[in-house]
Structures are given as C-alpha cells and as structure tokens.
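Incomplete set of chains, arranged as in the complex.
Each chain gets a letter, A and B, in the order it is written, and its residues are counted from 1.
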Amino acid sequence: MPLNNMELTDDFQVGKKMYDWAKDLFPVGRSITGQGVRDTLNYIKNKLPELKLHGIPTGEKVFDWEIPQEWVIRDAYVIDPQGNKILDYKKHNLHLMGYSEPVNCEMDLEELQQHLFSIESMPHAIPYVTSYYKSRWGFCIPHAEREKLVPGTYKVLIDSNFVNGSLDYGEVVIPGESKEEIYLSTYICHPSMANNELSGPVVTLALLQWIKSLPKRRYTYRAVFIPETIGAVAYLAKRGKELKQYMKAGFILTCVGDNLAYSFMPSRKGNTYADKIARFVYKDLGLPVKEYSFLQRGSDERQYCSPAYDLPVVSLMRSKYATFKEYHTSCDNLDFISPDGLYGGFAINRACLECIENNYLYEVTIPCEPKMDKRGLRSSIGGPRVIEPSMANMMNFLMYADGDSDLIDIAETIGVSFLEAKQLANLLEKHNLIRKI
Amino acid sequence: MPLNNMELTDDFQVGKKMYDWAKDLFPVGRSITGQGVRDTLNYIKNKLPELKLHGIPTGEKVFDWEIPQEWVIRDAYVIDPQGNKILDYKKHNLHLMGYSEPVNCEMDLEELQQHLFSIESMPHAIPYVTSYYKSRWGFCIPHAEREKLVPGTYKVLIDSNFVNGSLDYGEVVIPGESKEEIYLSTYICHPSMANNELSGPVVTLALLQWIKSLPKRRYTYRAVFIPETIGAVAYLAKRGKELKQYMKAGFILTCVGDNLAYSFMPSRKGNTYADKIARFVYKDLGLPVKEYSFLQRGSDERQYCSPAYDLPVVSLMRSKYATFKEYHTSCDNLDFISPDGLYGGFAINRACLECIENNYLYEVTIPCEPKMDKRGLRSSIGGPRVIEPSMANMMNFLMYADGDSDLIDIAETIGVSFLEAKQLANLLEKHNLIRKI
C-alpha cells in the first residue's frame, strides 16, 4: 500500500476499530425505514458528531417513488406441531421476510410452505428476502431444516404493523478549500449481514474520521448513509442539483470487508474523473482487480449514474455483491469479513482520495530546461552520459509539466509511481521550477 | 433473417416475383441510351405507376460529360467463308460491341481479327464490350469458336446509326413524415446480363413496392433507375444539391441476385450513417460478409461519393462485381441468379431500411430508475438477486436511453438484437418511461 501514510500499527488498529463497529451494529434489525435505521445512524453519529440526521415523511413523492410507511416489528415466530418455537425473529432477524404484514393464526404445513423461502444449494443458510412494496408475509429457513418439517398444525405469529413515519438518513459535509466535492455514499438498510451491509458504513466512517484528521483539504467532502435504492432516489430528489454542480468524483462504499478480491464497478460513462483515479490507483498499487461491466451494476450507481444525473460515481469493492455465494444470506456474517479485509477496502478508497487531493495540474515556471546544478540538483560534470534515475525523473517531470497534464498523467508518462511523482513535484515546487495550476 | 416481417411463403413469392421480372427483361437490348432503356423503364413503370420517366437531350453538358447520341441497332452479323451467318446480334446481343458504328463490307480473317474480342480462359463465354465514346466497331465471340475461324473472305454487316435523342431514366419519390431522404440507385444499361444488371432493378422494384405498402414512413424515399456512370453524373448535375441536402443514407443496388456471398462496399468516408446501419445489420443478422475497400469500388459510388458530393452511399451486394468469373460475360445469365439469391439481396437491403425507420434516439422521461413494479413490470420480491433477463434488459435500456444513443447504440451496448431492442423500446414507450427524440 504505497499510498498509505499511516504507521503499520495504525493500520491494524484501523482494521480492528472498523471490525468492532461492525460487531456492534450486526444484531440491529435494519430495514429501509424504522427504528433499526435510526439506531444505526445514532451509533455512527456517536463516532462522528458532525453527522446530520434527516427524515423524509411517509407519503412524500420522490420522482417516480413514494416514501413508504415505517415497518414496526416486535416479534415473530412459528410454533411447530410439537410445540417448539422455530424461525424466531429474536434469534435471527433474517428468519422474517422484511416488511412482513401481521399474522396470528394456525395453518397446516402445506399452507405454511407457501410462505417459506430457502436455498436448496446452501442447506444451512437463511436467505435474505424482503417485500417492501407489496403486502405479504414470509419466513426464511435453512433448507436442511425445511426438509425436517413434519405435517401438522403450525401456529404463526408476526407482531408487526405499519405506521406513518419517515425515511431516515445521515449526511455530513466536511468543508475544503474548494466548493468542488468528493462524494461518499453507503447504505444502512440490511439487517444482520456483514459484507453486503456493515462493511460499507464502517469503512465510510473510518474514511470520514481520516478526512477530518487531515491538516487541510483541497476538496469538500460530502457523505451519506442512506437506505439503498429508495434512499438514493430520495437524496437525488433533494440534492441532485447540487451533486451535479459540485461533484468531482464519487464513491459508493459497498462490499468492502472480505479479503478475497478487489473488484471495480466503473461509472456509466466509464471514463469520468472517478474512473481515471480508480484505474490509476489499482495500477499504481499493483493490485490485481476485476473490472466489471456497468451492465453488472447493482447498487446505487443505478440512481447516481442514471441518464438524468450521469454522475462520476464508481465503486472500489472487495468481492462484488451477487458474485459470492454468501451474498444475501446468513452466511454473509462476521466471519466473512475481517479487520484485514476491511482495511483493504479502507486503504484502496483512501488511496483514491489521497490521489485526488494531490492530483494537480503542473506547469513549468521557466522556459527551456532550468540550470539544475546551481540549485544543487545536478552533478556539474558532463561525461559519458550516466544520468542517475532521479535526475532523469526530475528532467522528465519538468518536460511534461505542460499545464495540461495532471500528476497522474505525468506519473504514467514518465513511468514513476504516484508517490515518486508527488515527491518530485514537491521538490521541484520547493525550488520554484513548477507551479500548480 | 430476424428483421424479416413477411411470412415465409411471402418471401418465396417475393423471390420468385423478382426472378420472373428478370426473365422478362433479360432479352432486352439495353445500352446507356436508346429503345432498350425505354422498354426497360416502361416495364418497371407498369409495376410501379408512380415512376416518372425523364430524358436529357443529346448534347447537353453534365459537368465534365456530354449526353451522347442514341445508338440505333437494327441488325448485325458476320457471314463466314462457308456462307454461315455467325455472331448474329439477333441471337445474342452480347455478340456486338456496344455502340458499334455501321459497317457493310468484306474483309479477310486477318483484318476481322482486329475487331474480335474473346476470353481465352473462358472459351465458351461471350465477353461484354462497349465503346461508348469513340467510334469503333467490333464483335464478341467465345474463344473456342474464334479458334475455329478459317482464312477467307468474311462479310460484315452492322446496320446501326446514331441519332439525336435522349438519355432516359426513371425516378420515384415516395413521401414520408420527414423531408430527409433514403436514396436507392440502380442501373439499367447492360444488355442480357443477370447479376450485374437485372438483379439491381428487380430488387429495387420489389423494395419500392414494399416501401409503398408500409402503413407509414418516417423518411422520404427517392429511387432512380439510371444508366451507370453517365446516368449518375447526369442525375447529380440535375439533383445533386437536393441529394446533398436531404440524404440520410443511400444504397446502390447492384449484384444482388446470386446466392454465393454477401459483400459490402462502404462509402468513401467509411463511417457515415449508411455505413453504420449496414455494418450493424450484417452483425445483427449474423451474416458472414466480405467488406471491400473503397479502393475496389466500381459502380455509381464513384460519382455519389466523389469529393464534391461525398454522400453517405453504400452497396450491400451478394457477389461483388468484378470478383466472379461470369462478370461481364454471357455466363452472367439467368442461371447465375436465383429466386433465393435475389431474396437474400432484397432482405439484407430491406433490413437496412427497417433498421433506419426504427432507429430513433431515446431518452428517459423520469430521473433515476422508475418504480417498475407499480406498472406490473417487475417482481416486488427482493431476494437472492435473480433478475430475469428481460427485466435486466429493460433496466439496461433505461440506463442507456440518454438522448445521445440511438436504438443501434443501445442494442450494441446492452447486448440484445435489434428486434429485442425494438420490443423493449415499444414496451417502455407504451409505459411513458422513454420518449423518442
């Protein structure tokens, strides 16, 4: 991680800190609205007091969508013919289909089966199922247990109801020298899942603490913690115009916690500033990365990159959603992510931010080559030309500091790492041989 | 032929109909001017009453060229030393060099040989030779027969003369909603040859009948039946300014009757709208096609694409002129073309027209993704993400309906056929989720 400017011991602590947050937040019964979302936002606000909490009331129209009622869930379970309590929501919140309507009745197994969801190929996993926008009820069950259910009378209880309330989200703006913004977006709407839920908020939180700690910021940073899809639609309805006006680059933080892969989802256009930064950072760090097609998108780029906004938003992930078998099941748990995995997700996204902060256009201040030796920057003997690499790099940097090339362009053209390019830029700027534009 | 909207039985009938027309027109003694041209145009007008016949008088200047006199040919033959009538024009009009001046005299074999044309490598073929712009006479003979000619006195008769008349051509304009035009051009100046003559007019005629039959037309269609080269020069002199102003895409119909290959001649620029359409259609239909270099051009693109006009004109052929051995000989006869071959030429060009008619730019009507389930377009259960392909295609279409992408662009980006793209467009437009621009 050459772009890393923390001590190694700090890195471990960052990884561990994020993992501990994920552990705290894991049991919370989140959905797209309701108390679970508010509990999650309050936990984050506790670590990041600048976070502002907003709510959009039930029934408000956001483009083609409408803010739904809040789902209140108090208890849910099934009593089997032997009198055993099974599928207990209080034991695992994935047992209950999200947004299930209230039920209190008895039925035989055949009828119950109509309301059960399981995955035959993963017999021990509880699948994650929701029905946000149509009244239904259901339970999710490991397939192995489903096969053991016996005929008889089952008692089903779902103690839920729907109330007018709000769609809650958190937003923070950390000002920088420029009004241009770097945007971070993550979601807080899945119940007990780790990679495809909690990795996003905890890495985003760690990034924001790091951004706050910077002595100065070139760009303004805006971050949101929103429910996926409806939250992104709603936020665009509220702030889309500003995002379009100020966004320099945006990053969706999702699936950044496992340790199996690095995955990249480009923007719709595929060649925005955010795409340039991301592709350069992967190459600069020497990370093997799988770049996906935008046709394989699945998170809030579906809203941010839709034609009416078409924002420069990308995702730098570990294992991409919908590509690992644990996805959207109870197996996406705290064992699937790790401090190391979270740290990798944190580091690659932080590298992008560091790159953006430093990626100035440069231009030379002096026509022709400067006289380097009078500044102590060059040997004054000319002989069988053996220019030391650093000397060649300095002269090459000056040659491409043409006012049209940014630090990434120069690094790529002259064949040095971003860190080396930045050190060259600092040295040459100190000697007044180049200036930022 | 996925773009085909006719019944299979209709297709056979179209092929047969075109072949029958070719049979009717085969014996006519066409040249660049004269009665053969007029007979051919009248035959076509009989099937397409909208066709307007025009004549440009002998002597009129058309750019660098001048309309020649008409060549009137009544009879031509040679009497050999044994008194046999050979090389009889009335038996095969290719025996006589086109535009031969009148002759009535005797000569020995040695002198006659100066006026004979044959092809050694095709001993049984009569070559096709003309001398439009210089006074000459000549006979064309199968090489095998030429070798049997014996010394002695030959009587030569060519009962021809030249008269002031006109260069005749046919033109039809079928109006559409837009003044922008799709242009079809074919030629009617070769005598008894099938692929490199009659395939063009009969396929063009069938296309025009099909165009007329459409319930509505987005574009205006303009078609011409002209003598090759001088006819295209003359037509550009008359109507070149309009063509330049209104032409959206143009197609030269030539060599569209055999069943051996599909061949593509791009425009001079190589990347016009007509080129885009043609290359997409070949790919969409999965047809193997040989794309030629514009350096291998040979028909009226020589005029349409010349720098002063530089029109978006291409040719979608079966076997390209000058690439098959039968070309410009008596072997390019009714056995070389077929109903199937003609149908292939018809279908590929019609596919282009269908593609053009449907190739709108689309833009979404709603910011962000629309709520598909409330329109019955999506399952309302979210679970282990298994989006059916048609759902994914719908969302992908919406994502690329950005106002800059036409139906071809969208189909290529999201990886569906043109027919599928059109069905998606129709469905989404019906639900007011996209609109044409």
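The rule is simple: contacts are C-beta pairs under 8 Å (C-beta built on N, C-alpha and C of every residue); 3 or more make two chains touch, one makes a residue touch a chain.
Computed from a prediction, not measured in an experiment: that's the story for all the values here.
A.B. asks: With 2 copies placed here, how many are in the full complex?
C.D. replies: 3
By our rule, only the chains that are shown with their structure count from here on.
A.B. asks: Would you kindly tell me how far, in whole Å, the mean C-alpha position of chain B lies from that of chain A?
C.D. replies: Between these chains, centre-to-centre, one finds 57 Å.
A.B. asks: Which chain A residues qualify as touching chain B in the complex?
C.D. replies: 63-65, 117, 119, 127-134, 136, 229, 232-233, 236-237, 240, 268, 294-295, 297-298, 302-303, 305-310, 321-322, 327-329
A.B. asks: Applying the document's contact rule, which stretches of chain B touch chain A when the two form their complex?
C.D. replies: Those in contact with chain A are residues 363-364, 366-371, 373-374, 380-385, 392, 395-396, 398-403, 414-415.
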